[in-house]
Each structure stands twice: as C-alpha cells, then as structure tokens.
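One protein chain omitted, others in place.
And now, chain A:
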Amino acid sequence: MKLTLRVWRQKNADADGAMSTYEVDGISSDMSFLEMLDTLNEELILRGEDPVAFDHDCREGICGACSLVINGDAHGPERTTTCQLHMRSFKDGDTIDIEPWRASAFPVIKDLVVDRSAFDRIIQAGGYITAPTGAAPEAHATPVPKPDADFAFEHAECIGCGACVAACPNGAAMLFTSAKINHLNVLPQGAPERETRVLDMVAQMDDEGFGGCTLTGECATACPKGIPLVSITSMNKEWLRATRKVKR
C-alpha cells in the first residue's frame, strides 16, 4: 500500500505546530498503525530528519499509552486502541490525517505526544482504596454480589488512554473519572472512601481544566474499552449522594 500521511509536527510545548505531509510506500495491510508509523520514522531517520514522536508501550491494547486522532477519530476508525488498529482498515492511496489529543488539560509535548499527567492527579485525589498491607486475604473473605462485580469490572477496563477527552467537544474527562469512581465505589473494598472519592476526584478534574459534560456521547463512542455513557450518570448520582451526606 502507498499512503499519504498528514502528521501534526510540533518541536516542543512552546513551539507552533503544523500539519506536514509524508508519502509512505510498501505498507502491508497486516501492519498495525504504529508499525506503519515505525516505517515512516525509519525513512525519516535515514533521510536525517527528526522522526515523528508518538506514545506507545505494550502494543497489545491494554496499557493506554497510544493516543492518536486518526482522520478525526480518537484511535481511528475501529473501536480499539491505535496499536490494535491495522492497516487493512485503510485503502491503497488513502490520505490519513494524524493529530494529537486536543485538550488544554493535555498539552502537546512534542509532535503527537501529549502530557496526560492530569489523569494521574485525578487518580491521586481518590482513585485508591485503604487496604491492609501484608498477605492477600482469602478471596471469599469479602463477599461481592455478582452484578456489583460485573459493574466494577466493566469500569475497571478503563486503561486511562484519554480518548474520551480527545473526542469530547468540551475536552471533558467525565468518562475517565466516572469509570475510576464507579469501579471502586460499588465494591465493599471501596466503601470507606465512597463519598470523599467522588467529591475529591471531581474537584481535581475541575482543577485540571477539563470541560464539563454536555451529554454528546462522543466519549463513549471513542472509548476503546466500551465504557458506557451511563457511567457518567452513575458518577453524577454518587456525587449528589456524597454532597448530601458529607458536610465539610
């Protein structure tokens, strides 16, 4: 396959960026999207040019490092991560636009790499449980009803890639934050911090400069792990409950 790539190039956080056009040839339809970018970078290095910087790590769709907006879609046309997107989703001769996540809370560091540490700080605000240290307890020591376990697991699938923020017209992090809150708030292990967790994490989300939810549903459409839009509803419900219960 021969492709035309239009890639966002930006030297550093302070520099102005622009789209640059590149031609790549000899792309196999079995290559992953990142392997296609590797091919481009090899050529750029051979030509003595600066390779395109992009985030990647496990390349198995489970770490949440890869982050590209491909033809206007976070993670591209398939419901998966960019590393699990294959070139068979494109045709010979296609022009592909590749851009970084866009949100003021995710500033561009270089080219397609953005700073997602805002997510870490939201987790630090309450995305944990007070667990006793030492040997792991018996698995059946704390009974968890099956529907609750399923609900928690569905939300635990969030890999924190930030596609929800990239897809949201308001740059909101509601889907990410709600997934993390719902995952722990439904479980007995998460009960001691149930109220403070939702209040603190939502407050941190606001402080990071993410936008608010207007229920467009773009986040849930973009999410490679299929976190549903109704997660945000559950978070709102938890937030209202906590606001009523906690007087501080």
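The rule is simple: contacts are C-beta pairs under 8 Å (C-beta built on N, C-alpha and C of every residue); 3 or more make two chains touch, one makes a residue touch a chain; residues count from 1.
Convention: contacts and distances are computed from a predicted model.
Chemist: From the list "ABC-2 family transporter protein", "Thiazole synthase", "Succinate dehydrogenase" or "PadR family transcriptional regulator", give the UniProt name belonging to the chain omitted from this structure.
Modeler: "Succinate dehydrogenase"
Chemist: Check the options A:L5, A:C66, A:C158 or A:A172 and report the residue that touches the missing chain.
Modeler: Of all options in A:L5, A:C66, A:C158 or A:A172, contact with the hidden chain holds for A:A172.
Chemist: Which one touches the absent chain: A:R59, A:R79, A:R102 or A:R121?
Modeler: A:R102
Chemist: Tell me, which residues in chain A touch the chain that this view leaves out?
Modeler: 6, 8, 19, 69, 71-73, 97, 99, 102-105, 168-172, 199-200, 202-203, 205-206, 209-218, 228-230, 232-241, 243, 248
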